[in-house]
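Pasting in a structure now, in structure tokens, and then I'll have a few things to ask.
Only a single protein chain was left out; the remaining protein chains are all shown in position.
Order as written gives the chain letters A and B; numbering starts at 1 within each chain.
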Amino acid sequence: MNPGAMDAAAPDAAPSSIEETADVLRRRVARQFGRSLHIRTLDTGSCAACEQEIRLLAAPHYDLHRLGFFFTPAPRHADLLLVTGPMLRAFASAARKTYEAMPSPKLVVATGACALGGVYQPDEFSYGSVAGQLPVDVWIPGCPPSPLALLQGLMVAVDRMAERAWHLTFLSGGAQ
Amino acid sequence: MPQWFVRGLRRGLVTTRYPARPDPLAALLPGPPSFRPDALTRQVADDLVQICPSRAFVRAGDELIFDAGACTACGRCRERAPEAVTLSGEFELAATDRAALVKRIPLRDE
Partner (left out) sequence: MTAVSSDTPRAMPPVLAGADRTGDAVVVARVPAGQLDVVTGELVGFPGARLADLFASGTDPVTVRMVWALDHDQRYLITETEIDGRQYPALSDIAPAAFAEECEIYEQFGIRPAGGKPLNRVAVPPQSDIKLPRLGRAPAEPLHDVHAPHVVGGHAFEFPFGPVRQVGVESLYYGLVTSGEELVDLYLFTWHKHRGVELRAQHRTPEQALFHIERAEGLGAVGNSWAFAAASEAALGLEPRPAALVARAIALELERLYNHAAAVAAMCQACGLSVGRSAAEIALEHLLRLNAAVFGHRYLFGVIAIGGARVLPDLSALGAGLPVAYSELRRAGEALLTTNSFLDRLEATGIVRHEDSRRLGLVGPVARASGTSGDARVDHPVGPYPALAPVVATQSGGDALARMRVMIAEAAESVRMLDAMMTAAGGDQLGHDENGVGRRSGLGWAESSRGESLAWVELDQAGLITRARLRPAAVRNWRGFDDACRSQNVFTDIPIIEASFWLTVAGTAR
């Protein structure tokens, strides 16, 4: 399987609508982070496996620094919030405060099946997903997502790798 | 201290070249399933909806809606219907739009 082409970002054509303007702006912001991105992590109720894979991004096998990514505990220094867990209601206000403490421009990446709406359904304990409580820019599936999947997700977030999700059909027997 | 440097130099680089080159780990990872539409009857589709503990399946008429975002790659769907469900081998699943992860799988004409 191909590890995903590192497409050069398409040059910006002059936007002709509000939606296109927003998209161009989003890509410009994402590209601004392309060379140096500081990541803050946020656990909204995970089982701790996602955190272990995230920690391994800094380990020798994966070494996120070689790609210009860095972890930071300081919200003021952070560009991207990497969120795990199903957004427990008891935690939601802490999550929002963490997001608000980060200066704009900023990105939010939801990682793991719990954060994407799987595993836990919305109920009295949790919202079931990060959506609705934080504005998510990139979704990374997995249980837990491996460090490779996390790296691909971060590269997609800063527009340095092409997204493949739209093209995947999950059909076997010839179709793509 | 010197023992650490010697040890490290002797071992050499272990860092993956991903994304520039493939990483052998990818072949070991469980990933979301792939479906064979010609083996997906309504009954099988309903079984999959019922068996998935993460509610990644919904049947809508003649389509099975599969949410790869909710999928945990637990393999229960593959165990239930191995003729219809195989491994996709995909792990590069990141999406900027949540809807990109929700797929409509056509069921077999019956």
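The definition used in the following text is that a contact is a pair of C-beta atoms (placed from the backbone, for glycine too) under 8 Å apart; a residue touches a chain by one contact, two chains touch by 3 or more.
This is a predicted model, so every value here is computed, not measured.
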| item | value |
| --- | --- |
| Hidden-chain contact residue, picked from the options A:Ile54, A:Ala110 or A:Val156 | A:Ile54 |
| Residue of A:Leu88, A:Leu107, A:Leu134 or A:Met155 touching the missing chain in the full complex | A:Leu88 |
| Absent-chain interface as seen on subunit A, which is shown | 39-56, 58-61, 71-73, 86, 88-91, 93-94, 98, 119-120, 123-126, 143-144, 146 |
| Positions on subunit B where the hidden chain makes contact | 1, 3-5, 7-8, 11, 14, 25, 28-30, 53-54, 72, 74-75, 79 |
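Criterion: only the chains that are shown with their structure count from here on.
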| item | value |
| --- | --- |
| Whole-Å gap separating subunit A and subunit B, where each centre is the average of the chain's CA atoms | 18 |
| Touch list for subunit A against partner subunit B, complex | 1-4, 6, 60-63, 66, 113, 116-119, 121, 131, 136-143, 146, 148-149, 151-153, 155-157, 161, 163-166, 168-173 |
| Footprint of subunit A on subunit B - complex, ascending | 14-16, 18-23, 25-26, 29, 32-38, 54-56, 66-74, 86, 88-98, 100-101, 103, 105 |
